[in-house]
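One protein chain is absent from this view; the other protein chains keep their places.
Going in written order, the chains are labelled A, B, C, D and E, and every chain counts its residues from 1.
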Amino acid sequence: MTALVKMETDGATNARVQAVFDDIKHTRKVTWINNFWRVLAAHAPTLERIWANVKQVMSPGALDPLTKEMIYIAVSATNNCEYCIHSHHAAAMKAGMTEEQFAELLAVVGLANETNRLANGYRIPIDEQFKPKT
Amino acid sequence: MTALVKMETDGATNARVQAVFDDIKHTRKVTWINNFWRVLAAHAPTLERIWANVKQVMSPGALDPLTKEMIYIAVSATNNCEYCIHSHHAAAMKAGMTEEQFAELLAVVGLANETNRLANGYRIPIDEQFKPKT
Amino acid sequence: MTALVKMETDGATNARVQAVFDDIKHTRKVTWINNFWRVLAAHAPTLERIWANVKQVMSPGALDPLTKEMIYIAVSATNNCEYCIHSHHAAAMKAGMTEEQFAELLAVVGLANETNRLANGYRIPIDEQFKPKT
Amino acid sequence: MTALVKMETDGATNARVQAVFDDIKHTRKVTWINNFWRVLAAHAPTLERIWANVKQVMSPGALDPLTKEMIYIAVSATNNCEYCIHSHHAAAMKAGMTEEQFAELLAVVGLANETNRLANGYRIPIDEQFKPKT
Amino acid sequence: MTALVKMETDGATNARVQAVFDDIKHTRKVTWINNFWRVLAAHAPTLERIWANVKQVMSPGALDPLTKEMIYIAVSATNNCEYCIHSHHAAAMKAGMTEEQFAELLAVVGLANETNRLANGYRIPIDEQFKPKT
Partner (left out) sequence: MTALVKMETDGATNARVQAVFDDIKHTRKVTWINNFWRVLAAHAPTLERIWANVKQVMSPGALDPLTKEMIYIAVSATNNCEYCIHSHHAAAMKAGMTEEQFAELLAVVGLANETNRLANGYRIPIDEQFKPKT
């Protein structure tokens, strides 16, 4: 597959792009830049914006990084984003996900996709007990 | 909203349905049956099958119950299943999810849905480093 | 719910709209026009085009009308189109769908949605035996 | 494409996996195991559970096997599961689907995906006549 | 419908929330805050982040604001986000969208959703002529 825009090489870019690439390497303690960022580099405002979002949302908080990576995989498998499944599977493995955890994760993803359609297909009314209290 | 099939009442059902309802109450330590199961009761083989699946997949394993509930919400919000968002939000709250965790969960869900489309829209090629080793 | 455009009333419309409404009644042997067509009537070219498509695609052919209605429900439940689930459930019932058939239909829809995500999530390679011969 | 987990070979597996593989061959009267099951074999509880589901849901009932396979394709084409489209297209062909039936199937799938968005985009209210009677 | 978190009232909020609310009013020249922001206000980092994104992405650039609003509607109708369809329909009307343009927009959205499934369902190979040049 070839991207629809030219991918920046790591190391020969304009100053705005280089600043983001440097911050990615520093923040993640990695020595290379993966294709996602090299493609977004074709539009500096998008590169800066998305990196700022990822940095804020994926950093440790009330949820730990591994849980966040698994949620990312759950969404990506539901939407069938091949790139995102691969990159976040790699990130989750690095964060310590076991094969058993990955299997249970996909089991929940599969089951939720199934029951989502049963609930929608049958038009099941929401129980009063589940509705939020004002 | 009214379901497309008649909902079973809790307590006045055939033997197969009653056996599942009893097991739901026993397993979950609840005293009432929510609409999802009362609708599936219109087709006993489906009721038995889905309950067996939920019981196996959602029980504690390599992932804890709260993480599983949050993955369920991630999928349901991505697919927009109103019933499932409500019921699994309730289950996650019962399992101890805080408002902060819910906010971070939806933040990851939103961001993943965004970057899924950037990766797909730009047709970003998968890095060799992310591909599984044979 | 109120539609985002004004719904035509059945009987007080312009000539192009009336011609489609008359053909719908004649073709389907019904005496009223459902909201889908009354909303599309806000844009005559769309009304004419979509009706021509529905008339061609949903008429009996290599597949019988009930099978076509069930396929319509399968797609609509997967996408969660509330209007389409209701209208095609009604059409399928009229075409003779039993409660047992509806239950089996949704069971297949649910299972397919589940295994779709297992196949995509695990990135399962396609067997040579399944690939089309040139 | 390489799967994210190691695929079991047919014939050199643990006892739980082998039992499912044997039942697949016996039930379907086939002599080989396709990749879907070889990947699920990485997690025996998932393999056993999904096979039990497929066996129950896809067996002849109120709907015949070919109709069920076509519904499976309808969902898989809507979700764009490449593996599932290929495997269920093969299964449907084996069950007797003609090229004409396949063409009409995809025509309905395409049209339903179109009208789903017209109904949702215009926010078309559900006709009283389509609502289920209590 | 009631939101799953408490909605902030406009005017009685903490300083971070109030700063965003003020900027929304100033930027958009409006005198009230719509529910989307009042719900996100339950988690200040999300409120600030999403508003910064919307402000950057939706401001005039290489594409004019009306085109951007129509793209927003196209995505929201495809995903069936009821809230987003309503709010961006209102924004597009305010930006000058005519009923004719809205009708053509939904016509394209419907057709694209149809041909997406025909292309995916038939597994149509990409023409060499369409592939990006390195």
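Everything below uses one rule, namely that a residue touches a chain if its C-beta (ideal position, glycine included) is under 8 Å from a C-beta of that chain, and two chains touch if they have at least 3 such contacts.
This one's a predicted model, so the numbers in the text were calculated from it and none came from an experiment.
In the complete complex, the hidden chain is touched by one of A:Thr13, A:Thr67, A:Asn80 or A:Asn120, namely A:Asn80.
The residue touching the chain not shown here, chosen from B:Arg28, B:Lys55, B:Arg117 or B:Lys131, is B:Arg117. As for the chain not pictured, it touches chain E at residues 1-5, 32, 34-36, 39-40, 46, 50, 53-54, 57-58, 61-63, 67-68, 70-72, 74-76, 78-79, 81-84, 86-87, 89-90, 98, 100-101, 103-105, 107-109, 111-127, 129-131. Annotation for chain C: contacts to the undisplayed chain at residues 2-5, 45, 49, 53, 56-57, 131-132, 134. Contact between chain B and the absent chain runs through residues 73, 77-78, 80, 82, 85-86, 106, 109-111, 113-118, 120-123.
The rule is short, and it goes like this: only the chains that are shown with their structure count from here on.
The distance from the centre of chain D to the centre of chain E, each centre being the mean of the chain's C-alpha atoms, comes to 34 Å. In chain C, the residues touching two or more other chains are 4-5, 46, 50, 78-82, 85-86, 89, 100, 103-104, 106-107, 109-111, 113-118, 120-123.
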